[in-house]
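For this depiction, one protein chain was excluded, whereas all remaining protein chains were kept in their positions.
Here is subunit A:
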Amino acid sequence: MEKFQTLRSGVVPLPIENVDTDQIIPARFLKATTREGFGANLFADWRYTADGQHKSDFVLNDARYQGHQILLAGKNFGCGSSREHAAWALYDAGFRVVISSYFADIFRGNALNTGLLPLQVSDEVLQGLFEVVAQDSQTALTVDLQAQTLTVPGWNEVIHFELDPYKKECLINGYDDIDFLISQEAAITAFEQQRSWVF
């Protein structure tokens, strides 16, 4: 997993609530057996017509937002299927942060395991961010993971965000859970010897 420390980037606004993982990456694109290449089909049905043309009214096809690495989305982002491919697709398309006022549980975990930061803010802050980006499509936000802050140009105060301290260390250092779990071998073996509920 790549390290994540700080990011200063423009934003792609997607003011839709309950964006489900079938929209992020439709099931018919889940047939690959590797992790790479899902970005081309990110939001495929919103992004392309049936014959593969770019839909001009979808934000990812808007020239003003090209290269921006922060996705700003309505609440309950990532609901639905457990497919980690959704996080892989966002990452592969260049996103490093998704900001929303809350995330579906499985997506949040998948994002953290992919090196994509799910940054949760209040409903009011989310609304404010949509307004800032609507006024200036080139607004650049700064995310500082160590300080757990989001800096918005023109705002008097920085926004603090919450993140599990263990997950924060993992992201900053590019670690994942496997190394930690493997290191627990002795405890796991001891535990297995006393399982009394398996008949």
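Here is the rule we go by: contacts are C-beta pairs under 8 Å (C-beta built on N, C-alpha and C of every residue); 3 or more make two chains touch, one makes a residue touch a chain; residues count from 1.
One rule holds for everything that comes next: contacts and distances are computed from a predicted model.
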{"item": "Per UniProt, the name of the complex member that is left out, chosen from \"3-isopropylmalate dehydratase large subunit\", \"Sarcosine oxidase subunit alpha\", \"Sulfate transport system permease protein CysW\" or \"Ring-1,2-phenylacetyl-CoA epoxidase subunit PaaA\"", "value": "\"3-isopropylmalate dehydratase large subunit\""}
{"item": "Contact with the hidden chain (one of A:Val11, A:Leu42, A:Ile106 or A:Ile159)", "value": "A:Ile106"}
{"item": "Residue ranges of subunit A at the interface with the undisplayed chain", "value": "15-18, 20, 22-23, 26-28, 30-35, 45, 50, 74-76, 79-85, 87, 102, 104-106, 109-110, 113-114, 123, 127, 164-166, 176-178, 180-182, 184-185, 187-188, 191-192, 195-199"}
